[in-house]
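Supplied in structure tokens, the structure appears directly below.
Only a single protein chain was left out; the remaining protein chains are all shown in position.
For subunit A:
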Amino acid sequence: MPTNHALEFPGGYTRSVGPVIGRFLSELRDGKLVGVRAESGRVVFPPLEYDPANGHSVTDEFVEVGPGGVVESFAWVAEPLASHPLDRPFAWALIRPDGADTAILHALDVGELARGAEAPKRLRIGMRVRPDFLPATERIGDIADIRAFRPDVTMITAPSRLEYDIKPGRALDRFLEGVSEGRILGHRCPVCAKVIVPMKGLCPKDGVPTTEEVEVSHTGTVTTFAVNNLPDPRAPEVPFVSAYVLLDGSDIAMVALVSGIPADQVRMGMRVRAVWKPREEWGRTITNIRWFEPIDEPDVPFESIAEYM
């Protein structure tokens, strides 16, 4: 039967730190990083009593380094141990502060991540970092006065919201009126006779005003499409498909979402029908049409949609 046995020296061991390490720890408590200059001119950081390159004593000259520095190697801890300084994923890193010739080993905190997370891509050798000191009143002159290092700021997120009152213009206003009643309207061009949906009040091909209103079908043909892997608030999930849908009776394809079919089965020439939201959710907006879904009709041959690409 195993017996529990603990080995502990109550209060821990008392150690003299000497003038070199003592200086480092004292400066650290003041929020500064200092290295010590070796005879060769190298700055040993964190300071040692001797130059590890040749064993000679170091000089009395202490040099402030960093606080910024560069990652020379790192190890990613996805599942921190109880003994580790952070309880979320972090890296151990060898960090050489600017002005130092050797590196310190410390924890590198790259932000809030769930346990088990993989290392973020931006974590790599050469990454710039700086120390995150504990508040001055909590520092005691211990290597852990640096809570961890953190990446330099290389990006910010700028606010991006502005509000507008948009006038759709007379033609589009009329189109939205139709949509709010469950109708899809277009204009026929008096010159080329093509039906333009949504109408703009002019024919972009001939440059003439258009006024003849035509209601077009809710069914159409996918002329071309794209598979999107970035989430979009309008789409139920990724990947989703955005497509050009040529409504029956119109001559300009409309951009719309396609759903109700796996993204990898959408094809050019596929027949689709508009799926409308429940009537009580309708407004003066094209989003009354939630998306298009396939209908059970044979695909349209490529030649008949070729000019609408």
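We adopt the following convention: contacts are C-beta pairs under 8 Å (C-beta built on N, C-alpha and C of every residue); 3 or more make two chains touch, one makes a residue touch a chain; residues count from 1.
Criterion: contacts and distances are computed from a predicted model.
A single chain of the complex does not appear, and UniProt lists its protein name as "Acetyl-CoA acetyltransferase", one of "MFS transporter", "Linalool dehydratase/isomerase domain-containing protein", "Acetyl-CoA acetyltransferase" or "Helix-turn-helix transcriptional regulator".
Among A:R96, A:R130 or A:R271, only A:R96 touches the chain that is left out of the view. Within the complete assembly, A:V44 is the residue of A:V44, A:V58, A:A243 or A:A274 that touches the hidden chain.
Mapped onto subunit A, the footprint of the missing chain covers residues 2, 5-7, 13, 15, 17, 21, 25, 44-46, 48, 52-53, 72-78, 81, 83-85, 92-96, 102-107, 118-119, 125, 142-144.
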